[in-house]
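Below you will find the structure I want to go over with you.
Every protein chain but one is kept in place in this view of the complex.
Chain lettering (A and B) follows the sequence in which the chains are written, and residue indices restart at 1 in each chain.
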Amino acid sequence: MKQLQDSKLVFFGKMTASTTHEMKNVFAIIKESSGLMEDIMSFTDDIPETAKIKLAKIIDKIKGQVERGNNLTQRINRFAHSSDALIADTDLNEIVSRLVNMSERLAKMKNISLELVPAADPIMITTKPVELLMAQFYCLEYLFYFLPDGGKVSATIKNPESKPTIRFQIESLPSNPGGKIDDATLSGKWSELEEICKCLNANATVDDKLCITITLPVKPTG
Amino acid sequence: MPSIFKNIINNFLEFHSDEASPDRYKKLRRNITILMIIITTVPLLVMASVNYHQYNTRLTDEIVNPLRAISNKSKHSIELFLNERLSTIRFIESLFSFEQLSDKKALNSIFRVLSLEFKGFIDISLIDKTGKLRNYAGHYVLPTGDYSQEKWFHEVSIRGTYVSEVFTGYRGYPHISMAVQHMTKNEEIWILRATIDIKQFESIIRAMGLEAESDAFLVRNNILQTHSKYYGKVLEKCPIPIPERGFGTTITEITDPDGRNIFMSSIYFEESDYVLVIIKPRSVLFKSWYTLKTDLFAITIISIIMIIIIAFKLSEALVKNIQEADEKREMAFREVQHSQKLSSIGRLAAGVAHEINNPMAIINEKAGLMNDLIDFSPDFENKEKFLNLTGSIIQSVERCKKITHRLLGFAKRLEVVFENLDLNNVITEGLGFLESEAKHRNIEIRTNFSENLPRISADKGQLHQVFLNIITNGMVALDDGGTITIATWDQDKDTVGVSITDNGCGMSKETMKHIFEPFFTTKKDYGTGLGLPITYGIIQKIGGTIKVESEENKGTTFYIYLKKNFDNPNI
Partner (left out) sequence: MDKIKILLVDDEEDFVETLSERIQMRNFDAEIAFNGQEALQLIKNKTPDVMVLDLKMPGMEGMEVLRRVKKDFQNVQVVVLTGHGSEKDEEEARNLGAFEYHQKPVDFNILVKTIKNAYKNKIDNTMISSAL
């Protein structure tokens, strides 16, 4: 049954990856079309100058939006490829940035800014990418729960003594974070996080300043 | 009381299914087994032991009581015999004076009368106060002796009478002696002493009428006073320890030096240290008891062994069932959890996919604005070209919108949701994913859908997975320019049928046998070989069946039959 579920995930990952690929093609068409317009404009003399300036501006905007769309597509693509293998060798910096990128929109909706502080060098670990992404997602969800509009959360990656860690921290702590702590939803979220950490053979702790630290094994033994 | 019992049982069978301990099933099994064994064997053992004891008691009573009776009776007989002799001597002592008895003739005639009237007298002698033998009548000729240093002489001086233990003396065979002291007012002291043959004791013992295996004898100070059948001759040391003096008859069960289990009854005489011992071997008495005991024991042991075996088997089956049920439940639970977790990932991806709509909308409006600007401006060279390009951008946006829509439909379906679905729609939707590849490889996908296909209850994501797996499989088998035909029909009142046919290379009978086996693949270097087994697994899970028909170089057809109402959404 687990195999069927995993297969479903792999299947969705593949499909999503192929879909994003298709999307990129579409963006490429738009980009080329607008580029072509620029070219035609440059050797067409009888366009009124005001219109020319305006059109150039618009084409620029379009290019910018294509870039933005491409960027988003790329994020989904990377995310989708996480399910290519149930266990994979990855750079921890990369996998955290994958999630942070994906969650930026969610954060923006709550007016929260997300900051990624990667480690200086790549940290290669063997892990279950999907589960690790989920674990990070639970951390963010947990912290978002406390944050008022306009807060800031940072994800710091470190590798002290070959113990890879990700630390999620609220940069500007709300005045009374303790008020909600024993909320049932929250402990539910925390137990979900613990559950998934067990699956990763990782360890999650939270301190009184709401700083969540996930310590990962370099290689999972389970 | 019942509530206490209930508590104990509950505690004993207490079982935390959420407890992670791996040997909780072992523990449970052990407890159930123990409880079952206790509940069944305790009454059995109690019954058996009650039976055993009751029977034992009755048997013992039957043996012991007669033994006690005969022992008492015989002791009385012997005591009576001794007392009779003693009083006879005392009678003579008080009837005659020292002078009369000193007369040899007189004493001889007294002895004659004695021997005639009373059995067992061997001789009679008169001793003066200094311990010197003064007269004698009997079967032996005695030297004049001095008894002043003898133990019995002192004893008789103190107590007045004395009955000796058995001794051989110079008469050469075992006998006992008894003495009586005469004491008159004028302090004239002398002693009359008689010896008695112990044959008399033996004849009393014989009169008891004991069985051949039994034995009876007299003991004094651990010395046999009469012959014993099994334990030695007279005056030998008795090999059996004699119990201390008690009230009446003491009956003990002991093992004798020969290893026989015996019942020993012992009774002390009131006036002296004589003990009458009667021995009855157990084996004889208890013959029937032994067979009964063996039977009882065998039945009990066999029953217990059977109970234990049954308890073990039963508890094993029981716990196995519990364990299986638990595992199933846990699996279903994990499944749900897993699916929920996946759906959170799906939502996250969906969120970003949604976000793509924002730049698309901007591009759309910008392109539209350009279109407006150009449209509204006076004609210029390449105006047509510009309008074509903006149109192409707007079209691309439209296309991208469709793709995101498809992706969103997908990302949402990471969790299993049973819906009422139009199978034709599901297949068409899935084909959207293959459109570009099919176009690229010039593969034609034909559909031959039944128009009034009944809706089925299923999870869309799983159906997509099934169809896309089979169709992509078919596309691999196809050369560029091939055809895949998908047909749907209403099979019967419970089932709908789908067939997926390709006109590709087909497969051999041998390959066909294995295609649903995990890790079997003909696609060299790519494909994990899990596609079709997974497909097979999913179809089985949703209550459907899959069949394959293939002919080499002609093509392959997969037939899938799905339940219209699959009422077990326990996925």
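One rule holds for everything that comes next: a contact is a pair of C-beta atoms (placed from the backbone, for glycine too) under 8 Å apart; a residue touches a chain by one contact, two chains touch by 3 or more.
It should be emphasised that the depicted structure is a prediction, and the values quoted were computed from it without experimental measurement.
Screening B:A48, B:C238 or B:I363 against the full complex identifies B:I363 as the residue touching the chain left out.
Touch with the chain omitted from the figure is made, among B:E84, B:D372, B:D479 or B:D494, by B:D372. Which of A:K108, A:K163, A:K198 or A:K219 touches the hidden chain is settled by the complete complex: it is A:K108. Interface note for the absent chain: among B:E165, B:D215 or B:E355, the touching residue is B:E355.
Against the chain not shown here, chain A presents residues 58, 61, 65, 108-111, 149. Touch with the hidden chain on the side of chain B covers residues 351, 354-358, 360-366, 368-369, 372, 376, 394, 397-398, 401, 405, 412.
Operating definition for what follows: only the chains that are shown with their structure count from here on.
Centre to centre, using the average C-alpha position, chain A and chain B are separated by 59 Å. By the touch rule above, chain A contacts chain B in their complex via residues 1-5, 7-9, 11-12, 15-16, 18-20, 22-23, 26-27, 29-30, 33-34, 36-37, 40-41, 44-48, 51, 54-55, 58-59, 61-62, 65-66, 68-69, 72-73, 75-76, 79-80, 102-103, 105-106, 130, 133-134, 137, 192, 195-196. By the touch criterion stated above, chain B contacts chain A in their complex at residues 331, 334-335, 337-339, 341-342, 344-346, 348-349, 351-353, 355-356, 358-360, 362-363, 366-367, 369-370, 373-374, 377-378, 380-382, 385-386, 389-390, 392-393, 396-397, 399-400, 403-404, 406-407, 410-411, 413-414, 433, 436, 461-462, 464-465, 468-469, 530, 534, 537-538, 541, 571.
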